[in-house]
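Take a look at the structure set out below.
With one protein chain withheld, the remaining protein chains of the complex are depicted in position.
Up next is subunit A:
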Amino acid sequence: MIQFQQVSKRYPGGIDAVKQLSFEIRSGELVFLAGHSGAGKSTLLKLIAGIERPTSGAVLVNHQNVSRLSRKALPYVRRHIGLIFQDHKILFDRSVFDNVRLPLDIIGFSGPEVRRRVLAALDKVGLAGKESLNPIALSGGEQQRLCIARAVVHRPAILLADEPTANLDRDYAHDILELFKSFHQVGVTLVIAAHDESLMADYGRRILRLKHGEFTA
């Protein structure tokens, strides 16, 4: 599903965010990405989504070389990927409902189908009944759930989450991880970046550990 071949990313200024990474994530796998902040977790996720282009090497998603895609083709690849951002990127000028519907508008869903899917996604993440609120009225944990609802509303095959449990207390973090587990059970490929490894241990999944842009044992 996702394949890295000798991928390096150097940011302007000579900082190597990731160095010569090669790995493969199979379809339907749930993989944790561990490491301190600055280890290259976010960069790795951005490379998968085509938000960053590698300095060298190839990133394959669904057998497509994302790093070589044209500007025109990239949006269509991103529609198969659900993104949960570290900084949420929630739009506060519109309701919870309108935040979640954005991917559906982009793909071109209409009328009753939009409503059905948005409400289903909100229900799934435990925000049922809050669709008409402004996101500012939600708690931190609820905003995180809103972000997840927006990422899954168009049922992407791949879900990438950057620090989804940061700033959440332990119980709440477990709730979120349970939510991801339920997506995993219906066949979604998940890559979850987190710095707190103790959370991942409970799930007994594959863990990729990054340090200074390289894998450690």
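The rule is simple: a contact is a pair of C-beta atoms (placed from the backbone, for glycine too) under 8 Å apart; a residue touches a chain by one contact, two chains touch by 3 or more; residues count from 1.
Basically, contacts and distances are computed from a predicted model.
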Protein name (UniProt record) of the chain left out of view, among "Electron transfer flavoprotein subunit beta", "Cell division protein FtsX", "NADH-quinone oxidoreductase subunit H" or "ATP phosphoribosyltransferase regulatory subunit": "Cell division protein FtsX"
Sole contact to the chain not displayed, among A:Met1, A:Ala58 or A:Leu102: A:Leu102
Given A:Val7, A:Leu83, A:Leu122 or A:Ala194, the one touching the chain that is not displayed: A:Leu83
Interface residues of subunit A (partner: the chain not displayed): 49, 51, 71-72, 75-79, 81, 83, 85, 89, 91, 93, 102-103, 105-108, 110, 150
